[in-house]
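Note that one protein chain is taken out, while the other chains of the complex remain in position.
Each chain gets a letter, A, B, C, D and E, in the order it is written, and its residues are counted from 1.
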Amino acid sequence: MTELSHLDAEGRARMIDVGGKAVTRRVAVATGRLDTTAEVVALVVADGLKKADALATARIAGIQAAKRTSDLIPLAHLLPLESVTIEFEPGEASIGIRATVAVTAKTGVEMEALTAVAVAGLALHDMIKAVDPAAVLGDIRLVEKTGGKSGHWTPEP
Amino acid sequence: MTELSHLDAEGRARMIDVGGKAVTRRVAVATGRLDTTAEVVALVVADGLKKADALATARIAGIQAAKRTSDLIPLAHLLPLESVTIEFEPGEASIGIRATVAVTAKTGVEMEALTAVAVAGLALHDMIKAVDPAAVLGDIRLVEKTGGKSGHWTPEP
Amino acid sequence: MTELSHLDAEGRARMIDVGGKAVTRRVAVATGRLDTTAEVVALVVADGLKKADALATARIAGIQAAKRTSDLIPLAHLLPLESVTIEFEPGEASIGIRATVAVTAKTGVEMEALTAVAVAGLALHDMIKAVDPAAVLGDIRLVEKTGGKSGHWTPEP
Amino acid sequence: MTELSHLDAEGRARMIDVGGKAVTRRVAVATGRLDTTAEVVALVVADGLKKADALATARIAGIQAAKRTSDLIPLAHLLPLESVTIEFEPGEASIGIRATVAVTAKTGVEMEALTAVAVAGLALHDMIKAVDPAAVLGDIRLVEKTGGKSGHWTPEP
Amino acid sequence: MTELSHLDAEGRARMIDVGGKAVTRRVAVATGRLDTTAEVVALVVADGLKKADALATARIAGIQAAKRTSDLIPLAHLLPLESVTIEFEPGEASIGIRATVAVTAKTGVEMEALTAVAVAGLALHDMIKAVDPAAVLGDIRLVEKTGGKSGHWTPEP
Partner (left out) sequence: MTELSHLDAEGRARMIDVGGKAVTRRVAVATGRLDTTAEVVALVVADGLKKADALATARIAGIQAAKRTSDLIPLAHLLPLESVTIEFEPGEASIGIRATVAVTAKTGVEMEALTAVAVAGLALHDMIKAVDPAAVLGDIRLVEKTGGKSGHWTPEP
C-alpha cells in the first residue's frame, strides 16, 4: 500500500505539487443522506406545495461550500470550478443529496463534491433541528469520478 | 408537529430572532465516523508512531470549521465560541470523530459541533482519498446538548 | 458640521472605539430596488408559480452578506446579529428589496441592513443579467433605525 | 424571451457549466453613485487637501470585494482577476463610482465590476453615515463589456 | 515552566475554554518594522506629499486582519473588537508599525494586535516588492497589554 500523499517522508503535512499534472476536464459526483422522520420530510418538501425555501437554502449552502473547499480543507488546492449542481431526493424518512462538480484543471474535484454534499446536509440539519434534533447525516461518499490520470472511477460493487 | 422555525409563515428563509432568549452557557457534543479499511487506519494513526500530521490536520480543520459555522450554514447565528475540542478514536476499519463546543450566548452550538465533525471528517477523507476513494463519512449526529430553555438533551435510546 | 468619525485628527482611517457605548437592542431597516423590465420581473416571480429558486437565492445572499459586513466594510465592527430578514416586493418593472437587522450590542446595524440589501440586489442582478444586462440597482438607503443614543430615526420627509 | 440561465428546467438554482466556453480576455465596467450633501462631499474629498483616507478606504473595499464576488454571489464562478481599478468622481452633492475589472477566463466579470461599485459605495456610506444617515447609494449599472461570445456591449441609449 | 496551554495532556491542539474567565476591557499594543531603503521610504511617505494610497492601503489591511485573526490563527477565539488603530512611523530606511486593539471580553487581543502589525507589514512589502524585493519585515512583538487576570504587562527591559 502506498503512503498518504499529503504527508512528506517525515509525516509532515504539505500541499502536494500538482504543477506537473495535465490540465483536463474533471468531474466528480458525491452523494449522502439525511435520516430523519417522515413528518420532517413532509415539512421540508412542503417546498413543493408551499414554495418554502428549505431545499433552496440547503442547495445554495452546498454550492457555496463547494467554492470554499480549499478554505475548509487545509491541504486542498483552490480550483476555478466550472459547474456545481446539487439535487435532493426525498425518501420515506430521509432526504438524499447528490452533488456534481466539474472543473478543467490539474487536479480533481472529489473534495468539492463531498464538501457540497456535507454542507448541504448540515444546512438541512440546521433547518430541522428544532423538530428532529436526532437526525443523522451520513453515507457521504464519492460515487463517480472522471478525468485525470486515473480516468473513469466508480466504487467497486 | 411544529413548523420549521427557520421559515416564516410564507415559507421564506430568515435568520430567526434570538434577541429575547437568555444568555446561558450552552454545550453541544456531536459525533461521526469515517469508514475506511484497516490498512488506511494504520496509515493515519501512524500518527502515534511516526508523529505524522494526519490527525492533527483534521483536528485543526474541524476547530476552524466550528468557528466558521455561521459563514457556512446560511441561517446560523455568529457565536463567540468559548471552547472547541475534537477527538479521534481509531477503530478496526474506521475512525471515530467527536466534537465538543461551548459558548455563553442566546442560542446553542449544535450546528457548530456538527460542522466540526463533518469538516474534520472531510479533511481525513482528503488525506486518504488517494488510497481509499471509497471511504464513507457518516453517522454524523448530535449526542448531547446542555443549556438554554430545553436544558439537558440526549437522543432517545 | 462634524468631522468624519472614522478618520482621526490627521485624516487616517481607524476602527473607532465603541467600548464606552451602552449595550442596547438596536434595529435597522434598509431598502433598495432593482429596475428591470416587466418580462424579467415575470421570470423572477415565477418563483410564485414554479417554485423557482431566484428570490430564495437572493434572500440567502443578503442574509449571509449581513453576517459578513465587518469583513466587507473595512472600518465596521463585528456584531453578533440576532435577526436578519429580507423581503422582496415585485413591482411592474422592478423588484423592491427590504432588509431588517437586529442586534443587542454597543453599536448599530445600519451597515448590515444596507449591505444585505445591496448584496441581495447584486444576486438578483446576477440571475437576470443574461436577459437584462441593463438592469439598474439603486435607491439603497436607510429607512429606520432604533436603539442607541440617537433613539428612533427615520429620514426627514 | 429566454429563461433565467441560473435555474434549471425545474426552477432550481445551479452554478451553470462554463466548461465549454472560450478562454478570452474579458473586461467589464460598472458605475454607481452615492447621493449625499455638498457638505459631506467636501468632507470626503478633503482627501485632496488633508490626505484623509476616506476615498482610499472605499477604494480598497471595492477592490477586495471584486476578488470576493464568487463568495458573495451564490451562483457566480471564481475567477482569477487580472486587474481591478476603482475611480471616484466627486460631484456637487454626490460621489460617482466607477469600477473596471479584467480577466482572461471562460466567463465574464460583470458581477465583479458591479460588486466592486456596490461595496465601494457601501464603504463610503459607512464613512459618512454619522453625518448623513439619509445618503442614498444607487444607479449601479453595467456600462460596458467586452470579450466572450457577445463581444462588445454597451447599454442602448 | 508551565505547559503550552493550547495543547491538552496528550499534546493535542484544542481551543481552550475561556468560559470561566471574567469579561473585562482588554487592550494590547504590538509593534514591528519593515526594513527597506531610504529611497523606498521616500516613495511610500510620498503619501504625505502626493496623497498616495500606500500607507492607507496597509492600514486598512492591518485593521481587516485584526478582525480576521480567529480565522487565521487556528486556536484563537473570535472576539468582537471594539477598536483597532494602526500607526506608521517612517524612519531613515525603515517604516515602524504600531497596532492598538481593544475589546471587552473573556480573553485578550494580543494575537489581534500582532496579526494587525504583521499583515500591515506584508501589505507594505507587497507595495514595495517590485523596487525592493530584499525588504525585511521583523521585530514583531507585543509591547503592552492591559486587562484580564494578569493586569498590566510590558516586556522586561
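Definition applied: contacts are C-beta pairs under 8 Å (C-beta built on N, C-alpha and C of every residue); 3 or more make two chains touch, one makes a residue touch a chain.
Quick caveat: nothing in here was measured; it's all calculated off a predicted structure.
Per the touch definition above, the residue from D:Leu7, D:Val41 or D:Ile60 contacting the chain not shown is D:Ile60. From the options B:Arg26, B:Arg59, B:Arg98 or B:Lys129, the residue with contact to the chain not on display is B:Arg59. Touch with the hidden chain on the side of chain E covers residues 1-7, 10-13, 32, 39, 43-44, 46-47, 50-54, 56-57, 60-61, 64-65, 68, 72-76, 110-111, 114-115, 118-119, 121-123, 125-131, 133-142, 145, 153, 155-156. Against the chain not displayed here, chain A makes contact via residues 8, 12-19, 70-71, 74-75, 77-80, 105-106.
Residue positions on chain D in contact with the hidden chain: 25, 56, 59-60, 63-64, 66-68, 78, 80-87, 102-104, in rising order.
Everything that follows uses one rule, which is that only the chains that are shown with their structure count from here on.
When the C-beta pairs in contact are tallied for A-D and for D-E, the bigger tally goes to A-D.
The pair from A-C, A-B or B-C that reproduces the interface of B-E, where over half of the contact pairs by residue number are the same, turns out to be B-C.
Chain centres here are Cα averages; for chain C and chain E they lie 31 Å apart. Between chain C and chain D, the centres computed from C-alpha atoms are 16 Å apart.
In chain B, the residues touching two or more other chains are 12-13, 56, 60, 64, 68, 74-75, 78, 80.
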